[in-house]
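Here the complex is missing a single protein chain, while all its other protein chains stay put.
After this line comes chain A, so read on.
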């Protein structure tokens, strides 16, 4: 038997389109909790369709764990669609508010770094500046790291949001149920690189 395809635990970015009804969030989080899947970040907002909301999660686990989590989610009546962003090209963003301590000596330098990151100042105090930064996870992490030496007083991150890239027709959009998956992949074929296989493997669903 070949080795499991992608055994290392890592972050998976997943979106769910869900009905906008009471308890949907509880239903989803309780499913995650019961089955022992940890949600690292979660953002929820409305969509272009009235009555539908979009949630973006970051779930940590190996490929099999995340697949199982997605399949369990998909069984919920309130869940309309699941999109696993790790199977496609996507754009993602996160917004963070960072309150950084300043002194008369550091003020200029802090502002300079913020400018480099295109961070906006949203609040100015005598001893602190609050920045708003938008970007992918890497940019935000880098910004926070840069500011750490000055003294970070508070941060608030929104959690990641993501959308599938729309313009590039030859990139398959592996919307759930239409793409290749770990569970539904024949074991014998799972050793080959995912990117190449993505187009070749028949959809057995």
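Basically, a contact is a pair of C-beta atoms (placed from the backbone, for glycine too) under 8 Å apart; a residue touches a chain by one contact, two chains touch by 3 or more; residues count from 1.
The rule is short, and it goes like this: contacts and distances are computed from a predicted model.
Protein name for the hidden chain, per its UniProt entry and selected from "Acetolactate synthase", "NADP oxidoreductase", "Multiple sugar transport system permease protein" or "TIGR03915 family putative DNA repair protein": "Acetolactate synthase".
The chain that is not drawn here is touched, among residues A:74, A:92 or A:137, by A:74. For the chain left out of this panel, the touching residue among A:26, A:46, A:103 or A:149 is A:26. If you put the missing chain back, the residues of chain A touching it would be 1, 4, 22-23, 26-27, 30-31, 34, 64, 67-68, 71-72, 74-78, 177, 182-188, 202-205.
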